[in-house]
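The complex appears here without one of its protein chains, the remainder shown in place.
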Amino acid sequence: MTRVLLTGFEPFGGETTNPSYDAVVLVPGVNVAQLPCTFSGALTALREAVDLHDPELVLCTGQAGGRTAISVEKVAINLIEARIPDNEGRRPYGVPVVEGGPDAYLSTLPVKAMARAVREEGIPAEVSYTAGTFVCNQVAYGLAHLIATERPGLRGGFVHVPYAPHQVTESGRPSMETTTVARALAALVKAADSVEAELAEGTVQ
Amino acid sequence: MTRVLLTGFEPFGGETTNPSYDAVVLVPGVNVAQLPCTFSGALTALREAVDLHDPELVLCTGQAGGRTAISVEKVAINLIEARIPDNEGRRPYGVPVVEGGPDAYLSTLPVKAMARAVREEGIPAEVSYTAGTFVCNQVAYGLAHLIATERPGLRGGFVHVPYAPHQVTESGRPSMETTTVARALAALVKAADSVEAELAEGTVQ
Amino acid sequence: MTRVLLTGFEPFGGETTNPSYDAVVLVPGVNVAQLPCTFSGALTALREAVDLHDPELVLCTGQAGGRTAISVEKVAINLIEARIPDNEGRRPYGVPVVEGGPDAYLSTLPVKAMARAVREEGIPAEVSYTAGTFVCNQVAYGLAHLIATERPGLRGGFVHVPYAPHQVTESGRPSMETTTVARALAALVKAADSVEAELAEGTVQ
Partner (left out) sequence: MTRVLLTGFEPFGGETTNPSYDAVVLVPGVNVAQLPCTFSGALTALREAVDLHDPELVLCTGQAGGRTAISVEKVAINLIEARIPDNEGRRPYGVPVVEGGPDAYLSTLPVKAMARAVREEGIPAEVSYTAGTFVCNQVAYGLAHLIATERPGLRGGFVHVPYAPHQVTESGRPSMETTTVARALAALVKAADSVEAELAEGTVQ
C-alpha cells in the first residue's frame, strides 16, 4: 500500500480552527502533519514530516476562504505577497519562495482526474490555476521544488479546501462540512495513486 | 409536545432531488409532507397536510439555489413571477397569489431568534427579506394567508435551504450537506417553539 | 411635460460620496433633492421636497453596495432593521416604518417595463424584490404610504444604484459609472411616464 502523507495548516487570520488540518486527521490510513502558518516555519515542518514518514505521495492542504469547492491546484508560483500577516506577524511582499528557482511549477499529478474522482463522490471539486501568494502557495511551490531538486521519486501536490460551516455562520460565505472534505481527500489520494487516473488525464477534460 | 409539520418540495428545474424534502424527512419527531412544485397544486397539498396533521407549528421549506446559509424568510409577497416553468410547464407572470389579499405578510415567528439558534449550532443562517416570486413565495404567502384568515392559532413560516453538494459538483455554486440542513431545521423548530426565543426577538438583533 | 422629482441620499457608512445623489443631479429636466441618511430626517425631507416641487412622478434613489445593475424596487416593507448606524448614530432594530401601516407595499409603477427600458439603453437593470431594511427601504415605504394615504394622484417608487467605480477601487466590488446611472434614471423616468410602458407591464415579463 502506498505510503501517504497529508498535511494541514494551523489556524490563521484570526480563526481558531483550520478546516484543512481538521479534515486530514479524519482520513484513514495516512500519516498526517500540521504545518505552522508562518513563512519561516512551514517548509521546514514539511521537510521534517517528509523525512519522518518517507511518503510516496504527499498532499498538502490549506484553507481557501470563499471557495465553494475542493480545489486541486495546478500551479505554484515563485512569489510571496502576503496581504495579511502570518502567525509570526511577518508580511513579506514581492519576494521569491526560492531565490533563483523557476517562475512556477505545474503540478505533475493527474489533477483533472483527481477533481473528477471527488465529483463522482457527489462533492464539488475543480482544478484551480492559482494557489494565491500566501503560505499555501509557498508550501505548494516548496513541495514542487523539493520533488524537482531532491526527491524525484516523490509525488505530491496542493489542495485548497473551503471554510467549515462553523467559521462562517454570520458572514454569508460558502462552506463545506469537514467530514465531506475528509471524504474528498480520501478520493483524491486514491485517484492520485491510480494508474487509470494517469491514463485518463492527458488531454481529456 | 408541540405538533410540528415540516414540508419540503419535490425536485424542479431539471434537478432530480430537492434538498428541502431530503432534509425534512431526517428531522425526528415531526410530521412531514412533500409539496408539488406547481402553482396549481402546492397550496392545495399544504392545506391537506395541515388538515391531516393538525399541527401547532408549520415550517415550509424550499431550495434556494445559490444561497450559502439557511434563510428564515421574513416577507412573503402577493405576487407570482415565474422566470422558469413550474413542474406542469406553467409560467404565470405578474399575478397575485391571492386575488384581493394584502400586498405582503411579515412573518410573526421569531425569525431573528430562530436564525440565531441555528448559528449557535455552528451552521450558517440568516434572516432573509425576499422569498422570491416562484412557488416557494406562493407557499410562504399562502401559509401566512391561511393563518391570518382561517387558522389564527396556527404558527408558521418559510425557510429556504442551499443546494446539496451533489447538485453542484461542477457548477461552483455554494452548498450545504443535507444532514446539516436537517440539524438546522431541528434547531429552528425548537427556537420557534420557545418562549425565550419570543422574548429575545423584539428589537434585539 | 410631467413634473418629476428625483431624490438621492447623502453619503453614509463611511463613504464620502453617494452615487445616488451624484447621479440625480446629472439628469436633465427634473427637480432634485438630497435626503439625509437618518431615520429621523429622511421622510421629513422627502415630504418637504414633494411639497416644494409638487411633482407628478417621484423616483427616490439610493446606493445598494454590491449590486451590479440598476434595481427597480417592487416591494417596500414596514420594518426597519439597521445593521449599521445611520448618520445620527442611531440603529433601530425590529421597528415599523409606520406604526399600524400595512406590512408592505407593492409598487404600482410599471417596474418591469422600466427595467426593460434601461436594458434597451445597454445598461444592466432588473426588478428587485427587496429594498433592504435600512433608510432606503424606509423611504421606499414612506413614499408608498404617502401616496396611498395622502396623495393618490402622485406616482412614485424607489430605485437602487450600484457603487461608483471610485468607491471600490480596492474592494473588488462591482460598480457603475455615475453618468451611466444618470442615463438609466432618465430612461426610467421616461418609461414610468409612458402609457406604452403601462400597457406593456401587465403579465408580460
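Letters A, B and C name the chains as they come in the text, with residue numbers starting at 1 for each one.
Here is the rule we use: a contact is a pair of C-beta atoms (placed from the backbone, for glycine too) under 8 Å apart; a residue touches a chain by one contact, two chains touch by 3 or more.
It should be emphasised that the depicted structure is a prediction, and the values quoted were computed from it without experimental measurement.
Every shown chain that the unseen chain touches in the whole complex is listed here: A, C. Here one chain is not drawn; of A:Pro11, A:Gly65, A:Pro92 or A:Gly122, the residue touching it is A:Pro92. Within chain A, the residues in touch with the undisplayed chain are 74-75, 77-79, 81, 83, 92-95, 102-106, 112, 129-130, 132-133, 201-205.
Looking at chain C, the residues touching the absent chain are 68-69, 118-119, 122-126, 165-166, 168-177, 180.
By definition in this document, only the chains that are shown with their structure count from here on.
Relative to chain C, the chain whose mean Cα position lies farthest away is A. Work out the mean CA point of chain A and of chain C, and you get 46 Å between them.
Put simply, the C-alpha centre of chain B and that of chain C have 29 angstrom between them. Between the Cα centres of chain A and chain B there is a gap of 38 Å. Residues of chain C found to touch two or more other chains are absent.
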